[in-house]
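Presenting chain A:
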Amino acid sequence: MPIQYYIALASCLFCIGIVGVLVRRNAIIIFMCIELMLNAVNLLLVAFSKMYHGGAALSNATTTAGVDGQLFVFFIMVVAAAEVSVGLAVIVMMYRNVHSVDVNFLNRLKN
Partner candidate 1 sequence: MSNLVFLVPLFPLLGFLINGLFRKSLSKPMIGVIGCGALLASFVVSAILFGNVAAANRLHPGQPIPATVLFDFINVSSFKIQFAFLADQLSCLFLLIITGIGFLIHLYSTSYMHEEPTEHYGRYFAYLNLFVFSMLLLVLGANYLVMFIGWEGVGLCSYLLIGFWFKNDNYNYAAKKAFVMNRIGDLGFLLAMFWLLAKLGTVDYNQVFAKTALLSKTDITAITLLFFVGAAGKSAQIPLYTWLPDAMAGPTPVSALIHAATMVTAGIYMIARSNVLYSLAECTQHVIAIIGLATALFAATIAIKQNDIKKVLAYSTVSQLGYMFLGLGVGAYTGAVFHVMTHAFFKALLFLGAGSVIHAMHHEQDIRNMGGLKKYLPKTHLTFLLGCLAIAGIPPFSGFFSKDEILAAAYAHSPIYWGIGVATAALTAFYMFRLYATTFLGNFRGTHDQQHHLHESPAAMTIPLMVLALLSVSGGFAGVPEVLGGDHQLHGWLSGVITSEKTHHLEHSTEYLLMGVSVALAVLASVFAISRYSKKPELQEATGLGKVLQNKWYIDELYDAVIVKPLLKLADVLKNVVEKSGIDGIVNGVGKFVHYSSRQLRLLQSGLVGSYILVIVLSIVVLFLVFWNQSIILQFVQKIF
Partner candidate 2 sequence: MIPVLLILIPAVTGLLSFFIPGAKGAKVWALISAIATLVVALYGVCTHKAAVAGVDASWLPAMGARFTLSMDGMARMLCALTAVSFPLVFGATYKNEYDKPGSYYALMLLLQAGLMGVFLASDALLFYFFWELALIPAYFLCSQWGGEKRIAVTFKFFVYTFVGSLLMLLGIIYLHGKTADQSFALQAFYSVKLSLTEQIWLFWAFFIAFAIKMPVFPFHTWQPDAYEQSPTGVTMILSGVMVKMGLYAVIRWLLPVFPEAVAKFDHLVILLCVIGILYSSLIAIRQDDIKRLIAYSSIGHIGLMAAAIFANQQIGMQGVMVQMFNHGINVIGLWIVADAIEQQLGTRKFSQLGGLAQKAPGLAILLVVMAFANIALPLTNAFVGEFMMFNGLFRYNVWMAAVAGISIILAAVYTLGMVQKVFYGNTVAATEHATDSSFNVKLVLAILAVGIIILGVYPQPVIQLTNDTVQAVITKIH
């Protein structure tokens, strides 16, 4: 598959994620949109890893070229999991105090 398709697809997902962050006010949904962005990156990385692997495999069948891309994705997933736990904890903490997950609800810190 031409790599450009993948890039375009990932970009599209990524931008949808960004738009989601921008248009929603629910902290959880915003967070989900961020996860969407991460997934777009994951997809892109896997695609690239296969592209480089494909390139290298032409000359050397046993190469592990491109494996680093996939491992990176693995680490992203790991980190994302950790981040989610902390993030949700923060959101829950806020919800406990103000009974809202609206990001604009708390607006004491400004100017």
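Quick note on the criterion: contacts are C-beta pairs under 8 Å (C-beta built on N, C-alpha and C of every residue); 3 or more make two chains touch, one makes a residue touch a chain; residues count from 1.
With respect to how the candidates were assembled, all candidates are chains of the complex that A comes from, given by their letters.
Quick caveat, the model's predicted, so the values are computed rather than measured.
By the touch definition at the top, chain A has one partner among 1 or 2 in this complex. Which number?
1
In the complex, go through chain A and note every residue touching candidate 1.
By the definition above, chain A touches candidate 1 via 18, 21-22, 25, 30, 103-104, 107-111.
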